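The complex appears here minus one protein chain, its other protein chains still in place.
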Amino acid sequence: MNYRRFLLIAVPYAWLALFFLVPFLIVLKIALSDTAIAIPPYTPTLDLSGGWAGIKAFFQGLDFENFVFLTEDSLYWKSYLGSLKIAAISTVLTLLVGYPIAYAMAQAADEWRPTLMMLVILPFWTSFLIRVYSWIGIIANEGLLNQMLMGLGIIDTPLQIMNTPSAVYIGIIYTYLPFMILPIYSALEKLDGSLIEAAVDLGCTRAAAFWRVTLPLSRPGVIAGCFLVFIPALGEFVIPSLLGGSQTLMIGKVLWEEFFSNRDWPVASAVAVVLLLILVIPIVLFQKNQEKAEEAGK
Amino acid sequence: MNRKLSWFNVTSLTLGFAFLYLPMLILIIYSFNASKLVTVWAGFSTKWYGELLRDQQFLDAAWVTLRVGVMSSTFATILGTAAAYVMVRAGKFRGRTLFSGMIYAPLVMPEVITGLSLLLLFISLGLDRGIVTIVLAHTTFTMCYVSVVVSSRLMTFDQSLEEAALDLGASAWDSFRLVTLPIIFPAVISGWLLAFTLSLDDLVIASFTSGPSSTTLPIKIFSAVRLGVSPEINALSTIMIAIVAVGVITASLVSKRAIQRQRAEEQVGNRT
Partner (left out) sequence: MAEPAQQKVFAPWEDPTEKPIIRFEGVTKRFGEFTAVDNLDLKIYRGEFFALLGPSGCGKTTLMRMLAGFESPTEGHIILDGQDVAPIPPNKRPVNMMFQSYALFPHLSVWENIAFGLKREGMEKDRIEARVSEMLRLTRLEQFARRKPHQISGGQRQRVALARSLAKAPKLLLLDEPLGALDKKLRQETQFELMDIQEKTGTTFVIVTHDQEEAMTVATRVAVMDHGKLVQVATPAGIYEAPNSVYVADFIGDVNIIEGAATPRSTPEGAQVEIAWAEGLAPIIATPTEPVSAGQKVHYAIRPEKILVSREPDMARANRVQGKVIDIAYLGNISTYRVRLANGQMISASMTNARRLSRRDFTWDDEVWLNWTDGAGIVLTR
């Protein structure tokens, strides 16, 4: 029985260590290495045949040069700031779109709720790539939206949405909307309807009851939803590269290009390490929020 | 709550679902457009479907994707279920904090970083990139999703059922095989489906870990879409949306009864 328990723990443990932890250490190591025109395209490489001296030489070869480079070239910090800005704005917009939907779902009759739930989840099961792609035909310069608006005589020249940050916002709102709706809905669904009635009974208007009772009580769901949108949006690659065009700077895209186009592995690794350091803050805050919500739920 | 929805709620639901579904609906409609120019309607036609089915590159990519999906989600389900069991039931052991960190971290890790780090690992291991490396990569990131799904089921699982099995003379393995597994099986299945979908859907990690001979469907779609809208991709998207829609709707109809039964069963398990 004990060796079974050992196996049960050891197998997934070893798997995750090998395919998650070790790769990350490699990224860290390469981030501290120098670019070289070689295979692999970085130096130093650890040469164990050199014995202790080889290991020493290896560690002496590591430095923070790539990180210094990141601060010197404005492309990188602009991309980090751009990612933060786009993630933050699109999180707020997603909240504004998602909250009324979640609220209406929670108000709907019991027999409707499972169907509404399924309708929210269904897009999540369809390909992310296709969902992003579906907007190209709509917002492109010669796309449906512009054709319609011009046909109605509202505008004369096509709106430039494609290849601007606006297109990225639309893409993020569209693809991450379920992540915002579901936690808010589950917070609102738990809400006891008699609380609102009690607030109204005590002299609140419906709007005041919403403001003073419903909204504060749905806060854990709102916070969870915001993090669930913000965190993946920060490292997003597909949306900016399909909808954002060349002028939209997001760090996920920069990392991709650094690696695939420039083949600069050390700089790509350094970009990844810094991105992770930035992500640690919202992730820790999110964890705290979840723990608090869990405790409140007990 | 059986009251009528206010106009405000009806409006938000209508607009919300229109927003969610209209783009896909448009995509589907235009997949039947006869014109190569995607924005001009030139009559109904299914010719793009025909061209898609004759495109050997797409078919190859679809076949690679399917194989990767089945293999990686199966491995991920086994590993993820084991990990969930460890998280919920194994109690304290050395390195538990690191273990739970490694389970949850991939969920929030940007795909570009996961992809990059796995690629660098495969290179330093000297593994040739191909289907094997994609399967390894997909297994790793999807097993964490499986373990989240399964562990949330295990947490509501009445532990006295396992104790009862032990009390009646079952070994630990028997009590898992005969009692725990059959009861959590729906969660294991949904874990598998989730892993499968994520694997089918993944572009970024697959781009890093695939080799020239192992292009997956998302990679193929991405390179086609970068050049703009194409009717063939519209047709492919329609097929994929249809498969998912049919799958999800049937699954939910079929499982509706199963869920009701399971709820009734759970009320037995948990004290009334």
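Details
Order as written gives the chain letters A and B; numbering starts at 1 within each chain.
Here is the rule we go by: a residue touches a chain if its C-beta (ideal position, glycine included) is under 8 Å from a C-beta of that chain, and two chains touch if they have at least 3 such contacts.
Given the structure is predicted, the values throughout are model-derived calculations rather than measurements.
In the full assembly, the chain not pictured is in contact with B, by the touch criterion defined above.
Between the chain not shown and the residues B:T11, B:S152 or B:S171, the one that touches is B:S171. In the full complex, chain B makes contact with the omitted chain through residues 158, 160-161, 163-171, 174, 178-179, 182-183, 261-262, 264-272.
Here is the rule we go by: only the chains that are shown with their structure count from here on.
Between chain A and chain B the centroid-to-centroid distance comes to 17 Å (mean Cα coordinates, whole Å). Touching chain A in their complex are the following residues of chain B: 1-3, 5-6, 8-10, 12-13, 16-17, 19-21, 23-24, 26-27, 30, 38-39, 79-80, 82-83, 85-86, 90, 93, 95, 98-99, 102-103, 105-106, 108-113, 116-118, 120-121, 123-124, 136-137, 139-140, 143, 147, 171-173, 197, 200-201, 203-204, 207-208, 218, 221-222, 225-226, 228-229, 233-234, 237, 240-241, 244-245, 247-249, 252.
Against chain B, the residues of chain A that register as touching in their complex are 1, 4-5, 8-9, 11-13, 15-24, 26-27, 30, 40, 97, 100-101, 103-105, 107-110, 116, 118-123, 125-131, 133-138, 140, 142-144, 147, 174, 177, 193, 231-232, 234-238, 241-242, 252, 255-256, 259-260, 265, 268-269, 272, 275-276, 279, 283, 286.
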